[in-house]
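A single structure is presented below for examination.
Below is a slice of the complex: some chains, not all, each in place.
Chains here go by letter, A and B, matching the order in which they are written, and residues are numbered from 1 within each.
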Amino acid sequence: MHLYPLKLVTIVGETVIMEDIADEGLKLGATGYTLSEVIGEGSRSARTVASTIGAKTMKLEFVVPMHVAEAILTHVSHEYFEHYACIAWLADVQVVRGQQYIK
Amino acid sequence: MTLSIVAALPLWAVVTGEQLSRMLESLERNLLTPIPLCFVLGIVCTRIHGGIKIPKELYLSIAIFLLMSIGFVGGHELAHEYQMHGVSTIWKPALATLFLGCLTPLTSFVVLRYIGGMSIADSAGIAAHYGSTSAVTYAVANSFVEQTNHPANSFLPTLVTILECPGIAIALVLGAGLSSRERAAKATPERRHVRESKLYEALYEVITGQSIMLMAGLLVIGFISTMFMDDQAFQPFYEFFQSKGMLFRGALCIFLLEMGLVAGERLGDLVKVGPFLVAFGILMPLVHGFLGAYFGHAAGLNLGGCTVLAAIVASASYIAAPPAVRLTLPEANPTYSITAALAITFPFNIALGIPIYYEMAKWLGAT
């Protein structure tokens, strides 16, 4: 089993920006992404019982090499951190046939 | 704007005696029915931390059904109207509605920015909500006038469709334009470019959004099928969508229950938004409602039609506007706009506004 070290970038933020960030991530070099609906509470976002109209939250993950991870995090941090509710972090992962996720 | 307030004043001076008691009665008839009572149940439930949870998908499904219904029935009625009168009865109300759709975001913006002293982004953001309309307020107003035996002109759903977009678009362009000028000094060209592309994206999304696509789409479908199908084949579709039918009324009950749950949560934010916005959320609809009734009457609408037009002009969007504003004017605080639209203006219109607009229309001479 050959594993290749890459970075896992996770971004959690308000739904309205998450599809845009996903597309921007692809432009910055990611080969794919994984997106899911979550319920979140943070300094700028409150969990609301009635989630129909209230602010909704999504989680977005990219498996990418370090330089793409940095590009994505820098972009997100500049464009979205000021005005939108979101959090972003990086973790180390070992990826199966990982080379194919490097463009 | 100040002009229209002045124009509205006399109305208040003459509200006396008989009229007041008639209003109380129509209030009772309006309020003690399942639709507003379900809204109240929702609020009560949230305030006491009760356990009602409407699945998001049920809420979305009902919204889809209501929009399709409004469109389909609208297209059906429009076909009848068209077969009888051509466009002669429709073009004036349509123009009046378009005019109101362009006017209301501006009046809202001016009041918020220059009387309320709010930031450009917040003013434009809230103006986008009040420039558009709430389909559910339409549905409630429509059943109100039907219950008073003054059904609105058949083409009112068409007017709802016309009113959906322009207000949001105008407010967004205004807000983006003014605030980009402000930021011009510090913003890099690249960031300005990002902003602009988000604006175009948001505008396009407003114009091709779910509300418009479903209402306008089903309007066309209702129109065409009325023209080409025979009555018997048309019947089951009409029964399914018709706005006096059990499905529409029942769906409205569940929808308003959920609206009450959401509004109840937002009530806590009333303190955060402050007294100016609370007053705005009540007085602005009265002004817009008066304008709606006035121009509706001028364009030849009947009593029910004036009332409903007033209600939809007075109503504020809380479905199409929020994401568009969030994307285009991120500095705008969404708590302000959503609380005003949902926890102040919406319940005000449902409970008190609609009967008031009815009296306004009557006072203006609509029959």
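Convention: contacts are C-beta pairs under 8 Å (C-beta built on N, C-alpha and C of every residue); 3 or more make two chains touch, one makes a residue touch a chain.
All figures in this text were calculated on a predicted structure; none of them were measured in a lab.
Peer 1: Report, per chain label, the number of copies making up the whole complex in this file.
Peer 2: A x3, B x3
Here is the rule we use: only the chains that are shown with their structure count from here on.
Peer 1: Help me check something: in the complex, which residues belonging to chain B touch chain A?
Peer 2: Result: residues 46, 53-54, 56, 59-60, 191, 194, 258, 261-262, 265, 318-319, 322-323, 326-327, 330-331, 334, 338, 342 of chain B touch chain A.
Peer 1: In the complex formed with chain B, which residues of chain A make contact?
Peer 2: 14, 16-17, 48-55, 79, 82-84
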